[in-house]
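The full complex has more chains than appear here; those shown keep their coordinates.
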Amino acid sequence: MDLATILGVICAFGLVCLAIFMGGGVQLFINLPALMIVVGGTLGATMISYPLRDIFGVFNVVKKALFTRSIPVNELITKFISFAKKSRKEGILALESDLKDVKDGFLIKGIQLSIDGLEPEEIRDVLETEVDFIRSRHHLGAEIFTTMGTFSPALGMIGTLIGLVQMLQRLDDPSRIGPAMAVALLTTFYGSIIANIVCLPIAGKLRIRSKEEVLTKEMTIQGIISISNGDNPRILEQKLMAFIPPNQREESNRYG
Amino acid sequence: MDLATILGVICAFGLVCLAIFMGGGVQLFINLPALMIVVGGTLGATMISYPLRDIFGVFNVVKKALFTRSIPVNELITKFISFAKKSRKEGILALESDLKDVKDGFLIKGIQLSIDGLEPEEIRDVLETEVDFIRSRHHLGAEIFTTMGTFSPALGMIGTLIGLVQMLQRLDDPSRIGPAMAVALLTTFYGSIIANIVCLPIAGKLRIRSKEEVLTKEMTIQGIISISNGDNPRILEQKLMAFIPPNQREESNRYG
Amino acid sequence: MDLATILGVICAFGLVCLAIFMGGGVQLFINLPALMIVVGGTLGATMISYPLRDIFGVFNVVKKALFTRSIPVNELITKFISFAKKSRKEGILALESDLKDVKDGFLIKGIQLSIDGLEPEEIRDVLETEVDFIRSRHHLGAEIFTTMGTFSPALGMIGTLIGLVQMLQRLDDPSRIGPAMAVALLTTFYGSIIANIVCLPIAGKLRIRSKEEVLTKEMTIQGIISISNGDNPRILEQKLMAFIPPNQREESNRYG
Amino acid sequence: MDLATILGVICAFGLVCLAIFMGGGVQLFINLPALMIVVGGTLGATMISYPLRDIFGVFNVVKKALFTRSIPVNELITKFISFAKKSRKEGILALESDLKDVKDGFLIKGIQLSIDGLEPEEIRDVLETEVDFIRSRHHLGAEIFTTMGTFSPALGMIGTLIGLVQMLQRLDDPSRIGPAMAVALLTTFYGSIIANIVCLPIAGKLRIRSKEEVLTKEMTIQGIISISNGDNPRILEQKLMAFIPPNQREESNRYG
């Protein structure tokens, strides 16, 4: 998992738990029926909104977004420069042997298409279509988490209303009012936690990761097209550099 | 009904009902006047907002979205390939006999236009217009449900205000305050349930289904145009494949 | 008034009133100062936001939207076909005598321009400009009602705050707390009713009516251009048909 | 000040004040610290958001929007027709003597450019740039007021929280709870008033006035270009008429 997510989870959950501990005990904040209403209701409303396949798919997308690291851009540029040099010297077919060391399936596919002799424009078409599908898969993932982040506080409020209605019917025993109300508020508490510390931040991260990955893919496409066109390695480097913010370029020059 | 919707309904409604049962009894949560205000008021506000024909139409759209399955894309591709082969061998008129087995009215109409000898561009025009109308009907459906999901919590709050005002006038009998307040809160409860477990999820599903159906229709149009143009079955397959996400394509290759 | 609006008003207002009656009496819910704050304040804020002329104009737009019916599209097509036949037989000047029976000012103007000998493109320019102004007038109307629907709950809350502040100063007489609070809540009640049962639904209806009217006007423009061009009545019918959803076309064929 | 604004202010503020008077006394609703938190805090948050120059500029824009009337469009058309006639008879240089009577700086500048012999396209460029700056100035003004209308209820809530926290620490003297709570609610009251009766309506009016002024300026540009081109006065009138809604044109014909 990336560092920011780990730190964020520790920071947010840790402090909330700490506050709960300091206030007297965790058992006050654990209530299974309340958790069931919020988690189950949110999942239920989400399942009515989206096809099952998309909901299962989203967990895959999240796992990938949190645990997989895309190739650092500088490394990618270095690799493309070496490909370009080899391709100009020994012909593009020579790249076939290098493909074994490449792990990125997208890059392999692109080079393969180039080796197969497709025109640069055709290669771009095929790869751009793939990037469009990746983008729309990420977009759907962020959308589903945003939807869950909208339903969970609403379900939390529904649970609290259930608790309040039940409590108000038994006002005769004043000593039970407080605890009953406390339990009623727990669903709102769960709903807020799920929305603001789980769903909405994950939706945000998916959006950011999507931009990063699409950018890397666009660079990869540019690199493959350049190699297909037989561009000079220096020109290829220049073209790929244009994708990196200027203040990160110095560093990449060291590698390039 | 599709599996996700059934599971979602069970999950969301089931857990809410379970929580109500566990808390003492369902009769606390049934109140006809409260239900009337929320359901009737929401429908009323919706009827002022939209023409009756559109509101009745929307139930049709929902029924179709929840109960009809569009042809799986892989099956569609297989069918088009067989059509393309036959058409190239025996001429396009030979397809007329195959139309009896086709259930999708849109596909029938497209092939018929092709048999009638319209130019590909004319066929595309006619079919695209139809897809536009389908899209705008779905869009209207999702919009109406979103509107209902906005009005129902508002009507819930109006009902609660009515209950509160009535209760506050009779504060002299403390034993009646609790139950009266419980009843007042029920409209807010109904409003939230209707919005978050019924209307908004259905609006979401309509949007998703609309995208799926429009995609299938676009594939159908592409297929019919390809057949009209006398495309090679392999090229036709390639063109249709471009509509499917790459990670679902392997599977379709088995069929194709 | 159209049926949906009447049914909607009965449904929404009727049920709210019924709930009030069943709860004990209408006099609890009538409070002139509270009504004055909400209605007057909402109108006041709207008058600061928009010029007087626009606010008065909006009532006109609403009246027209609720009480005038545009010519049914099928009838319009029938009329255009008869115009086209006559124009092709006896020349376009022959249409002048038919204009007496036409009630739609927009149609009269268009035919008149055609009789006056303007080029089709000039006719389209003149009429499209007029449609643009109609569209922006409707748009302004919906916008003003949406604005009122935003201000009225806010004014309701302001009124409730006034009532609460006054009540909180006189907590010494407990018997007056309940009724004072009830009165304070009435402004919030009025504000919600005005927003959710009056302003926002009317804004919605204006948007729908605007789309309908603009569509009819676009059909009218197409018809007039076709007649000016001397199109064959069958082609004119086909061109106008393209404006109607396919599932409503069968019906229109019977007339056409 | 324009009539609608005066009426709106009387209507909104008058009724709120009336309700306050009828409820017992104004002194309950005057609390300097509360007012300071809301007004000062809102201004402070706005000053962090926008440069000082823009905030001071906005008061200028508001003053102009509320107190200056743009030339009525009909008068403008009459003036342009007389300019066009004179220019065609005596040459464009003859217009120099008429500029003394013109008050609108924008119109003077445009005619001056035309007298100086710039090409129509150059004149349009210079004037359109100026209109762009006017538009963005108005836009910024409306944006700043919308921002203030968002901050003021938030600051109102912050003030109420301060009051509540202070009150809750001294629950031992029950007779002071009511008044302390009343004072705490005043900041929310001020925040709502400032947002809904001052800031948001003014933001609305700025947007409307901006559209009106930009339209007048666009008409002026069209008129100046027509004169530069030596258009026939009738054609000039027709071109300017296209900017006016058809239902207001009859009236302008009387003048034209």
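First chain written, first letter: the chains are A, B, C and D, and each begins at residue 1.
In this text, contacts are C-beta pairs under 8 Å (C-beta built on N, C-alpha and C of every residue); 3 or more make two chains touch, one makes a residue touch a chain.
Keep in mind it's a predicted model, so treat the numbers as computed, not measured.
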4 chains shown - copies of the sequence in the complete complex: 5
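What we mean here is this: only the chains that are shown with their structure count from here on.
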Any chain in contact with chain A as well as chain B: none
Same or different contact residues where chain D meets its copy chain C, judged by the half mark: different
Turn needed to bring chain B onto chain D - CA fit, degrees, nearest 5: 145
Inter-chain centre distance, chain A versus chain D - centres from mean C-alpha coordinates, in Å: 44
Intercentroid distance (Cα basis), chain D paired with chain C, Å: 27
Multi-chain contact residues (two or more partners), chain B: none
Touch-based graph of the chains, sorted into line, ring, star, complete or other: line
Chain C to chain D touching residues, read off their complex: 33-34, 36-37, 40-41, 43-52, 54-55, 129-130, 133, 137, 147, 151, 154-155, 157-159, 161-166, 168-172
Contact footprint of chain B on chain C as seen in their complex: 2-5, 7-16, 18-20, 22-24, 28-29, 175, 177-179, 181-182, 185-186, 188-189, 192-193, 195-197, 200-202, 204-205, 208, 242, 245-247
